[in-house]
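Below: the structure, in C-alpha cells.
What follows is an incomplete set of chains from the complex, kept in their original frame.
By written order: A and B. Residues from 1 in each chain.
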Amino acid sequence: MTKNSSNIMALTPNTSNKRETVCIFGTGDFGRALGHKMIQSGYPVVYGSRSTQISNLIPKDAEVLGHAEAAQKAAIIIIAIQRQHYNFLTPLAEVLRGKVLVDISNNLKLNQYPESNAEYLAQLLPGSKVVKGFNTVSAWALQSGTLDASRQVFVCGDDVEAKQMVMDIVRALGLTPVDKGSLLAAQEIENYPLQLFPMWKFPLFLSLGLTAFFFLYCVALDIIYTYIYEKNNFSFFIAITIPNRVCPVVALILLALVYLPGIFAAIIQLYRGTKYRRFPDWLDKWMLCRKQLGLVALAFASLHAVFTLVTPMRAFVSWRTSKGIISQALNNKTEPLNNTNAWLSDSYLALGILGYFLFVLLGITSLPSVSNNVNWREFRFVQSKLGYLALILCTAHTLVYGGKWFLSPSAYKWYLPNIYMLSLVVPCAVLVVKFVLIFPCVDKRLTQIRQGWERKPKYSE
Amino acid sequence: MTKNSSNIMALTPNTSNKRETVCIFGTGDFGRALGHKMIQSGYPVVYGSRSTQISNLIPKDAEVLGHAEAAQKAAIIIIAIQRQHYNFLTPLAEVLRGKVLVDISNNLKLNQYPESNAEYLAQLLPGSKVVKGFNTVSAWALQSGTLDASRQVFVCGDDVEAKQMVMDIVRALGLTPVDKGSLLAAQEIENYPLQLFPMWKFPLFLSLGLTAFFFLYCVALDIIYTYIYEKNNFSFFIAITIPNRVCPVVALILLALVYLPGIFAAIIQLYRGTKYRRFPDWLDKWMLCRKQLGLVALAFASLHAVFTLVTPMRAFVSWRTSKGIISQALNNKTEPLNNTNAWLSDSYLALGILGYFLFVLLGITSLPSVSNNVNWREFRFVQSKLGYLALILCTAHTLVYGGKWFLSPSAYKWYLPNIYMLSLVVPCAVLVVKFVLIFPCVDKRLTQIRQGWERKPKYSE
C-alpha cells in the first residue's frame, strides 16, 4: 500500500514501543489469537510457556520464554490457561507479586464452580491484582476480525488502576470495555457467554405452550368436528387457516400479558399504601420480561398479518369465491351490497391495521439504539400510552371481527367457544381494571404512592 | 450462588473500600434509590439528613448522620433535595468548601426558573465545585435495574476534575456518562427529561393538519357528493377507502417537503454567492427536522401499503368484483384483456413497490445504530441519491395511477380536483427545480460555493 515502507518501518520502533509489554501465559488457541491481535495493535508480547520449543503458530514478533522470565518482562500477565491448572501458578507467587493478572477463562456450564475462576485466582495469589476480562470475545472473532457480535468486553477487578490498565488494552484492540465493578462481578461475567437468551425463555415457552394448546383446540373444532359431522376433509387447514387463527389469539393474549403485571403492581401498591415493599418475586420477574413478551407478541401479530394478506392467493379461497359467484350467476340474480357487512368488514380491517401499526412502532422503539435516544418521559409515553392504544385497537379488532357470532349457537361446536372468544378474556380484564385505575380518585392516590407517599410511614427507632 | 461466600465476604472489605465514600444529602425517593445502587457498586454511602431517626427504607449498609458530619466524610456530595430548599445549604458553606456537589434535581416544567438549578447552587456556594448529573435517570429505573430507556447520563460542570470524578461514578453504576461541557449546559440538561419528542412536533402537527384537511376534502367529494347526486350511501368509505386515499397523498407531500429545504438552500446560496451567511431561521429549523419529516412520511406510506394490500379482503370489493363478473356472465360475453390497462396497472404497482422499497431502505439507514456505522459519503449517497430516486418513483407511481383522469371532466366533482392531483404539486415542483440545479453550469457554481468559494469575499479591515 505504501511505497516508502522502509521509512515507516524506521519510524515505528521509536514510537510504538511506548505501549507496555504484555505477557501471556499459555500458548493455546485463545492465547495465540489474543497475542496476535495485541501485536497488531502495537503491544510487544512475550509468551510464558512450559516448552521453550516454539510452535510456528505463535505470532512471529512474539518472544517465548519460561513462565518466570516472561512474567518479569511485563506488568500485565494474561492467564490464558485453564482453571484446573491454576495451582501451578502458586510457585510463581513471588514473581507475580504486584503484577496485574488478567483472568480470561470461561467455564463449560453455568456456575460450574462455587467461586468464579477470577476469585479463585485471587485467592491463590493474594499478592497479585486480579482483573477479569476478555472472556466474552471468541478466538475466532479476534483472528478473523469479524466482530459482528458484541464488541463489549466486561471487565471487573478490585484494584482500580489495574482495571484501568486492562481497559486501556481493550480499547486499543478496538473493543469496548465495560466496567462491571469489583471482582464480585466475576461470576456474572463468567456466566454471560454461556447464556442463551435468558430473558426470552419464559416468553418463548409461554407462547409455544399457548400456540400448542390453541392449535390442538382448532384442529379438534375445525378439522375433526367438520370431518365427523359434515364429512368434509379440510385437513389442509393445518397449513394456513389454523395458524392464522392461532397467531392473532396468542399475539393478543401476550400483548395483554405485557400490561397485566403493571395492573397487578398498581393494585398491590394501592392495597399496601406504599411503594417501598418489594413486589413478590414472580411479579418482579414478569415485569422484567415485558419487553420480550411484547416482541414475541409482535412476531405472532406479524405472522397473522402476512397469513391474512396471502388469503386471496390460496387455491381454497379462489375455489370458494368462484363457487359463490357461479351460483349467483346460475340463479340469475345479484346480491345487493350489504351496508352493515361493508362497515363491519372495513372497520375490523382498519382497526387491525392501526393496532398493528402502533405495535410495530412500539417494536421499533424497543430497538436498543432507538431507546437509547429517548428520555424517560418519551419512553413511557410510547410504551404506556401508545401501548395501551395498541391493546385497545387490537381488542376492538377482535370484537368487531367476531362480534356477530357471540350469540349464534352454531359458533359453539361441541359446546366449546371459538378461540377468539377465549383470546378476549385477558385483554378485556386488563382494559376494564385499567379503566378503573385511571379514575381521578384512584389515579391521584397511586401517583402519590409512586412519588414516595406512604399510608403508614414506618421508622425504626 | 457461591457456596464459600464467607471467603468472598472476607475479601470484599479489603478491596471494595478503594471506592471513595459518597455522601448523599436528602433521604427522599431518588436519594435512597441512588444510594442503594451505589452501595451495590461498592461505594460506601453516608446520608446527610435533618433527622437522625433512620427510616427503614434507607439502604442497610449506609450510615445516616447530620448534614455537616456526613459532608466531612466524603469528597463528593450528592444534593438529592429540591431547589426550594437549597438555601438551607448556605450555613454549611464552610464545610462544603472545595467539595464536589452533584446537582441531580429536575424541574416540573421547561425553563421553570430563570437560571438552572445547578447554576443557582453554584451561586449559593461559590466555594464548592458544582456538577450537574443523574437527572435523566429515574428512581424507578435505578431500583428495578430495567434501564430500557436511555442509559446516558449527561454531566456538565466547570471543574474538569470534579466532573471526571462524577463521570467515574456514573460508569461504575453501569451507566454511560456524556460530557456536555461547562455548567452553562445545565439548563439544557435540566430541560432534557421534560421534553416530549421536540423534533417530532412540527412534522407530526403538519402531517395531522394535512391529514385532517384531505380527510374532510375526501369525505365531501367521495361520500357527500355521491350521496347527494347518486343517492348511494358509501359512509363505510371512512374506514379504509378514504384513509387509503389520504395516506399516500400526505406521504408524498411530506417526502417532497424533506427535499424542498435543500432546494431552497441551494437557491439562496446561488443567489447570495456564498455559503457563509446564515440561512433564515425557519429554513434552519426545517432542515433540522428533515429526518423526522421523512420518517412520518414513511409511516403514512406504510399505512397506505397495508391498506392497499387488504383491498381484496374487503366485503365491498368482493361484492363489486362479483357484480362485474356476474353481469358479464349474464350477458354471455367475456371482455378481452386490455393490454394498455394491464401495462398501466402493473407499472403503477411496480413503481409504488420500488419507491416504497427505497423509502424503507432510507428509514433503516436513519436508525441511529446504522447511521453511526456509515461515513459521510455513504450517508449522503443514501439520503440524497436514493432519496431522490424514491421521490421520483413515488411521484411517477401517482402520475401513472391517476394519469388517465387528468383530462376527464368526471374526475372534477364540484369543479374540485381529486386529492392525488393536489398531492403532485409539491413533488413535481421539487423535481423540476432539482433538475435545473443539476445542470452542469448551475451545479458547478453550487459546488464551488459549498467548498467555500465566494462571489464577493468580504474581509473586515
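The rule is short, and it goes like this: a contact is a pair of C-beta atoms (placed from the backbone, for glycine too) under 8 Å apart; a residue touches a chain by one contact, two chains touch by 3 or more.
Being a predicted model, the structure only gives us computed values, none of them experimental.
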{"item": "Complete-assembly copy number [criterion: all chains share one sequence; 2 shown]", "value": "3"}
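One rule holds for everything that comes next: only the chains that are shown with their structure count from here on.
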{"item": "Degree value of the rotation bringing chain A onto chain B, based on Cα positions, nearest 5", "value": "120"}
{"item": "Between chain B and chain A, distance of the C-alpha-averaged centres to the nearest whole Å", "value": "24"}
{"item": "Contact set on chain B toward chain A in their complex", "value": "1-4, 7-8, 11-12, 14-16, 18-19, 28-29, 41-42, 53-57, 136-138, 141, 144-146, 148-152, 171-172, 174, 192-197, 233, 235-236, 239-241, 243, 299, 302-303, 306-307, 309-310, 312-316, 318-319, 322-323, 325-327, 329-330, 367-370, 372"}
{"item": "Of all residues in chain A, those that touch chain B in their complex", "value": "111, 114-116, 119, 122-123, 158-160, 178-184, 187, 276, 284, 287-288, 291, 305, 308-309, 311-312, 321, 324-325, 328-329, 332, 334-335, 337-339, 341-347, 349-350, 353, 356-357, 361, 366-381, 383, 451-452, 457-461"}
